[in-house]
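Following: one structure in structure tokens, then a few remarks.
A single protein chain has been omitted; all remaining protein chains appear in their positions.
Chains here go by letter, A and B, matching the order in which they are written, and residues are numbered from 1 within each.
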Amino acid sequence: MKPPPFDYHRAQTQDEAVNTLMDHGSDVRVMAGGQSLMAMLNMRLTQPKIILDISGIHELNYQTESSSYLSFGAGVTQAQALNNARVVNEVPLLGQALPYVGHMQTRNRGTICGSICHADPSSEIPLVLATLGGEIVVRSKTGQRVIPIQDFQIGLMTSARRPDELVVSARFPVARPEQRFSFSEIARRHGDFAIVAIAGCCDGKTTRIGVGGVADTPAVREWPCLEPDQIDDALNELAWDLGGYDDIHASARYRRELIRKLGRDQIERIQNDQD
Amino acid sequence: MTKIDRGVRYPVSCRLNGELVHGYAENRLLLSDFLRHEVGATGTHVGCEHGICGACTVLVNGLPVRSCLMLAVQVEDCDVQTIEGLALADGSFNELQSAFNQRFAAQCGYCTPGILMTLQHLKNQNRDFSEQEIRDALGGHICRCTGYREIIDAAMDVMGAGSRQTDD
Partner (left out) sequence: MIGDSTPQGQGHQTALTQIVADELGISMDDIAVNLETDTQKDNWSIAAGNYSCRFAPASASAAKEAAVKVRQKMTRIASSQMNVPAADLEFKDGWIQSQSNPDNRLEFRRIGGLAHWSPSSLPDDMEPAVRETAHWSGPELTPTTANDEINTSLAYGFAFDFCGVEIDPDTGRVIIDKYVTAHDCGTIINPGLAEGQIRGSFASAIGATLYEEFVYSGDGSFLSGTFADYLIATPTEAVDPVLVHTEQTPSPYTRLGAKGIGEGNQYTTPVCIANAVADALGRESIELPLVPSKVFEWIHAEEETPPPKQTVQQVKWDDSGTISSGGALQINADANSIWSVLVDPDRLARVFPGCRSLLLTSDNVYQGVVDLGVGPVSGTFDAFVELSDLDPPHTMTLTGKVIGPLGTSRGVGIIKMIDAGKSTKIEYSYQIGLSGTIASVGGRLISGAARVLINRFFAALVVEMNPDVSQDQKKHSWFSRFWSGRSRKP
């Protein structure tokens, strides 16, 4: 279980990284924390020509705040985000979700942006970003573009990043005072891939629920705040809409049942929570 | 920009347990294999090579990481601490190792170095830990021999509330 041969580029700056991507495009796999990529390399599930290591790009290790979002550079690890008090206060949904992401040891290397790019359907960070309606910033030699998350995560482990582009940051909307958030997950063991993960937020007028672990990408639904007798129908429609699938850990039916149950607990919590 | 072609044995040096070590590594050589085969520090064990069992855990720049998910070439100029660095200057066990010994916390010893490195990281934070915090920190480690009770007891002896001595 050793990686296959590859050429290794370690960039010191964003420009160097972007140049490699421009020159070599889809022959390159970008490595930030490597917690997903290295496991795949060790099993030879992926055999890229070039590994571009961006973990040494100091200028990408930033967490900055504007009035509307908290921005994580591509070098920010999950541990750094979890240890940032501003994250817990300004993006509470992310603060609630991060303890479910892997284990302490993998969070010390794994990055916020890397998890989003990897786009595993059971991952928590992409689910949070989708539920909050955040954005991804990508750079290429020709410039920069901002991609709303629903247009970035386009399929199973597939993002809209073009082969010559580097994801440089992820923007998480900052909580408004009237918003309430909730995150819960069912997994076989703590730290395992989610069977069903649900992220919710409510601002008193609209309720948004994001479901992970069921469809190929996070599935987000929004309703005007639901009356108690509307919740079950809304969740049932969502559950059947997503359908679910069988695997060795859970059946499709089980996933639907969890959507209904966890979803109901979440919606009640975020709609009724008075602070 | 550093470029290391495939198949080339590249010089790598890092501070291992406080001492500068040098070796050679292909770019795809895992840090775990570099430590074990190139440097000869075989205390770091390899269990699964996909980042789940925790046996390969070492400290890089003070933080516990999976050495099977890092490349040797990534620790150039870094501080790496392994199980070989825990003993005191005279070769005797440090406080955590002694507690493990007292509590029968090691049986086959395969998971032990990885667990001790995670616990050493906690100890370096110089505060008390609850049993739940210790369990959560060790959630990324698998042991097949002990059932974990003695391991947690040993950790609580050293870092549980009311346990800590003044610095030594």
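Keep in mind that, in the parts below, contacts are C-beta pairs under 8 Å (C-beta built on N, C-alpha and C of every residue); 3 or more make two chains touch, one makes a residue touch a chain.
The shown structure was predicted, so the numbers you read here are calculated from the model rather than taken from an experiment.
J.: Wait, the hidden chain, what does it touch out of the ones we have here?
T.: A, B
J.: Of A:Arg29, A:Arg221 or A:Arg269, which residue touches the hidden chain?
T.: Considering all chains, including the one not shown, the answer is A:Arg29.
J.: What does the interface between subunit B and the hidden chain look like in terms of residue numbers?
T.: 48, 50, 52-53, 104, 106-109, 134-136, 138-152
J.: Pick out the residues on subunit A that sit against the missing chain.
T.: 29, 37, 40, 43-48, 118-122, 155-158, 186, 188-193, 195, 216, 232-233, 236-237, 239-254, 256-258, 260-261
Everything below uses one rule, namely that only the chains that are shown with their structure count from here on.
J.: For subunit A and subunit B, let me know how many angstrom lie between their CA-based centres, rounded off.
T.: Centre-to-centre distance between subunit A and subunit B: 29 Å.
J.: Help me check something: in the complex, which residues belonging to subunit A touch subunit B?
T.: The contact residues of subunit A facing subunit B are 1-12, 16, 19-20, 34-35, 38-39, 41-43, 51, 53, 55, 79, 102-106, 108-109, 190-191.
J.: Give the list of subunit B residues in touch with subunit A in this complex.
T.: 1-7, 26-28, 30, 33, 49-51, 54, 57, 63-66, 68-71, 73-74, 118, 136-137, 139-140
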